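Please see the structure below; I have some questions.
Of the protein chains in this complex, one is absent; all others appear in place.
So, subunit A:
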Amino acid sequence: MDYLDHLEAEAIYILREVAGQFENPALLFSGGKDSITLVHLAKKAFRPGKFPFPLVHIDTGHNFPETIEFRDWLVEQIGERLIVGLVQESIDQGKAVEQKGKNASRNALQTVTLLDTIEKYGFDACIGGARRDEEKARAKERIFSVRDEFGQWDPKRQRPELWNIFNGKIHKGENVRVFPISNWTELDVWNYIKRERIALPSIYFSHHREVVLRNGQWMATAPFLNIDGEDIVEYKSVRFRTVGDMTCTAAVDSEATELDDIIAEIKASTVSERGARMDDKVSEAAMEERKKQGYF
């Protein structure tokens, strides 16, 4: 079997296990390429039926406008339900406190809103687009990853995961994070997007925009980014390799306007995808610590 067919069949199998094993699942949709790929896989898993889950977007309020526009277009196109959890609401309610300073980001605050949204709607399983090749803590995470009542991941108490038999049994209040594309690499995702002609937000492709230099990386300028006279601001030809919120996602210099260019660029790259994520650079165990708190 061709490797993309194999990965696709495995992901579809996992999505159907979620549908079969849980009462009230959700698909966490960020507007990034991995969750867009998940939506495409869900169509293959459940059409001509409806998705047995809504899409859930945790919106920091600091997203790229192109991502939000794309999200709304996609939801309209597939005719499925979208639930949006707003980080701004968590801040207004006093549940989350905005970071201060020049590099303030709402990335970490998403966890609060995510856990609140899970509780509010009573989701027992949340499907996510995380991949094991992204980061070393993720390399250890199960495909069905159980979170306790507080949304926490305990890496030392993970269930053994054998063959393709997934144990989705949980106690009330717990939930499971499910990662159907765990075994895909960044390159696999791009090759699949190309093969399946999956539409993506425009920021994945090279474009001209105003960027500001932060900690050696170029960030897109935005009203909520604290820019002062000392900052170096330039107008450059860039694209985004990974799409999170604008405060934690750096651009890469690129002339890649087609999928083939992007694939060639990634093959030649000597830096990993998460290298452009400020949120992972905080410490050696940044991802592990965030996941323990309930992060995606």
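Heads up, the rule we're going with is that contacts are C-beta pairs under 8 Å (C-beta built on N, C-alpha and C of every residue); 3 or more make two chains touch, one makes a residue touch a chain; residues count from 1.
Keep in mind that, in the parts below, contacts and distances are computed from a predicted model.
K.L.:
From the names "NADH-quinone oxidoreductase subunit I", "Glycosyl transferase family 2", "YCII-related domain-containing protein" or "sulfate adenylyltransferase", which one matches the UniProt record for the unseen chain?
P.N.:
Spelling it out: the chain absent from the display is recorded in UniProt as "sulfate adenylyltransferase".
K.L.:
Give the residue, chosen from A:50, A:102, A:120 or A:195, that touches the chain omitted from the document.
P.N.:
With A:50, A:102, A:120 or A:195 as choices, the missing chain is touched by A:50.
K.L.:
Touching the hidden chain in the complete assembly: which of A:24, A:185 or A:221 does that?
P.N.:
That would be A:185, which touches the missing chain.
K.L.:
For subunit A, which positions touch the chain that isn't shown here?
P.N.:
These residues touch the chain not displayed: 1-3, 5-10, 12-13, 16-17, 19-20, 43-50, 52, 132-133, 136-140, 155-156, 158-165, 167, 169-171, 182-183, 185, 187-188, 269-272, 274-275, 284-285, 288.
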